[in-house]
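A protein chain is absent from this complex, but the other protein chains hold their places.
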Amino acid sequence: MRGRGLWLDLLAAALFVGLLAALPGILRGAYGQASVSYLALGIRAVGLAVLALSWDLVARTGQLSLAHAAFYGAGGYAAAVLLRLTDAPVWAGIPLAGVVAAALALALGGATLRLYGIYFAIGTLAFAEVLKTVVKSTPFAITGGSVGTNLPPLFRPQFVAGAMERWEVAYLRNQGYFLVYLGLLALAILVSVLVQRSRLRHAFTAVRTNEWVAGVMGVNPARTKLVAFVISSAIVGMLGAIEAHRFGSVNPDATFSVHTTVLALVTPIFGGLYTTVGPILAALVLSGVEETLKRTLSDGYLVAYGVVLVVSILFMPRGVMGLFRSLARRRRARAAVGAVAPGGRDA
Amino acid sequence: MDLSLLPQALVSGVLASGLYALVAVGLALAIGVIGIVNFAHGEFFMIGAFLAYQLFVSFGFDPLLSILFVAPVLFLIGAALYASTIRFVLKAPELNQMLLTFGIGIILQNLALMIWGGDPRSIGGVPYRAVGLQVGGVSVGLVPLGSFVISVLLVGGLYLVLARTPLGRAMRAVAQNRVGAGLVGLEVNRVYLVAFGLSALLAGIGGVMIAVIQSPTPTVGLAFTLKAFAIVVLAGLGNIRGIVSAAMVVALAESLVATMVPNGDALRNAVFFAIILGTLVYRSWRRA
Partner (left out) sequence: MPEPILRAEGLSRSFGGLKAVQDVSFSVEAGEVFAIIGPNGAGKTTTLDLLSGLLEPSSGRVLLGGVDVTRQPTYRRCHLGLGRAFQVVQPFPEMTVEENLMVGALFGKPGAPATEAARRVEAALERTGLSHLREAPVEDLNLLQEKRLEIARALATEPKVLLLDEVMAGLRPAEAAQAVELVKQVNAEGVTVVFIEHVMPVVRDLAHRVLVMDHGRELARGTYAEVTADERVVRAYLGDPDPEEA
């Protein structure tokens, strides 16, 4: 029965991604020039979904990582340094970013294997800040030091007078980025679904619940945690590289900003941890809200994320998805207990 | 490495340790007495700094004077936060608490960003700001010295309160045994409220002082939260008495790295974070 669930989920995911892939064309047909900014919003929403899904993956093993920004930044810088120092093709930075971030995660994850809960969180936060400071102090020739460096864009559509309007150049560029982001989202969804529908789900939940009980049942907690950490970081690293190309530059303060970590954790908590739909749903909602807020609040719009987080913890600790699930669970529970002797106590 | 700079580095470190201890002891109080790891602690510090700045700019208040105003305001803010949000997650899993305080920190930091913007603000026109003494080849700024003295008095005062007063005894009792303290009739909730307010107050005063020494931005809160963590972690979570020595170690380490190591000034922040990470990882592997 689990097998069927997996294929169903994969089908749904494929449909979802397929629909989104068609979105640029649809927007352009419906809105013309305005589609450029809508697409930009779409890009941010998809990016946030990738962030959220990758953070959720690590959370499934019980690790609340505050180092997400470190891997995001490492990915961005991997691509930047590669292109600054070598003649590698533009796209080569992205897989390299994944590898670099994964290697970093392996190191950090290995070191923090015996850190739990708050200690793990603090340790990862400290790591992120150390990395930022270290990158800031690296020689200018390699990374651009505290100023940072530029990256070439991934897409350079050519304007052909007479064959297209001026805004279509921007559209084509946004469309290109949207599809790349979408590709990464597809990967993130695939990983999330695979974990949820395979034996890994049991391993992750067991380790999250109680690492020692999990060990007693034959689960290798260290390997489980590391697997989640490394895969998650590879995904975030690649996102960092893609975004660096899109923004055109990296610099230590912005690229390693703790904002990334904040977004990465608030989104899935709001949407519902340990699910695939939750983080995606939340990403869509929150980026829409963020867009509105940015127009009115400019500097401190992130305050909304703080509020969302606080409200979620106080009133919806299981997120939006959690509300659905507790309803479903109560239904199931009533059915199961009904099979037992009245009063609910087994003899 | 220029050894002639060593004395200056040591003196600067010692002077800085006072302020660090002040900020850290508030966090230690929150962790030890209430049991909550407050990720927003540095924001109290930041609020104190910006309140002092605003009082200076709007009313010409001398920062020393504004301490008298900032202290009660921060106490109220801390108490209000406790009563409205923190109180409800005390029984929740630790990680929920962490996330809640993290969220509060984000809110406070960004509110400050909205009000004051991201640029550094300094209390520039204070007469005694640039005054310093020369003691045997080492320059001692009046303001750092002053904040050291004030911090020592406050931290010492806190230790006295904890050791001698009924309130302090109540806090220690609650820290050691929550359930037992409640059974004996202590109003645990009220103790928590006061403790949290106090932790905010202490951090806020530290913030006033930093506003004169440096030019803080609203993002300075997170940096000081981490610095406070470094000290608290080094001393051992919940250990209030060890804060002073831990603060000294951390402040000296930072000062030495900044002065003696080439390109050290850029690395000074990394010192704190490295201490946190190193201490945590080292201790975790040793325990087994």
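List of remarks:
So that you can tell them apart, the chains are marked A and B in the order they are listed, and the count of residues begins at 1 in each.
Following the convention adopted for this analysis, a residue touches a chain if its C-beta (ideal position, glycine included) is under 8 Å from a C-beta of that chain, and two chains touch if they have at least 3 such contacts.
Every value quoted in this text rests on a predicted model; they were computed, and no experiment measured them.
Within the entire complex, contacts from the absent chain reach the displayed chains A.
Considering the full assembly, A:Gly215 is the residue among A:Gly183, A:Gly215 or A:Pro317 that touches the omitted chain. Considering the whole complex, the residue from A:Leu27, A:Ala206 or A:Val303 that touches the absent chain is A:Ala206. Mapped onto subunit A, contacts with the missing chain fall at residues 2-3, 199, 202-203, 205-206, 209-210, 212-221, 325, 329, 332-333, 335-337, 339-340, 344-346.
Here, only the chains that are shown with their structure count from here on.
Looking at the complex, you find that subunit A touches subunit B at residues 64, 111-115, 117-119, 121-123, 125-127, 129-130, 133-134, 136-137, 146, 258, 262, 265-266, 269, 297, 299-303, 305-310, 313-314, 317.
Put simply, subunit B touches subunit A in their complex at residues 37, 85, 88-89, 92, 94-96, 98-100, 102-114, 117-118, 222, 226, 229-230, 233, 263, 266-267, 269-270, 272-274, 276-277, 280-281, 284-285, 287-288.
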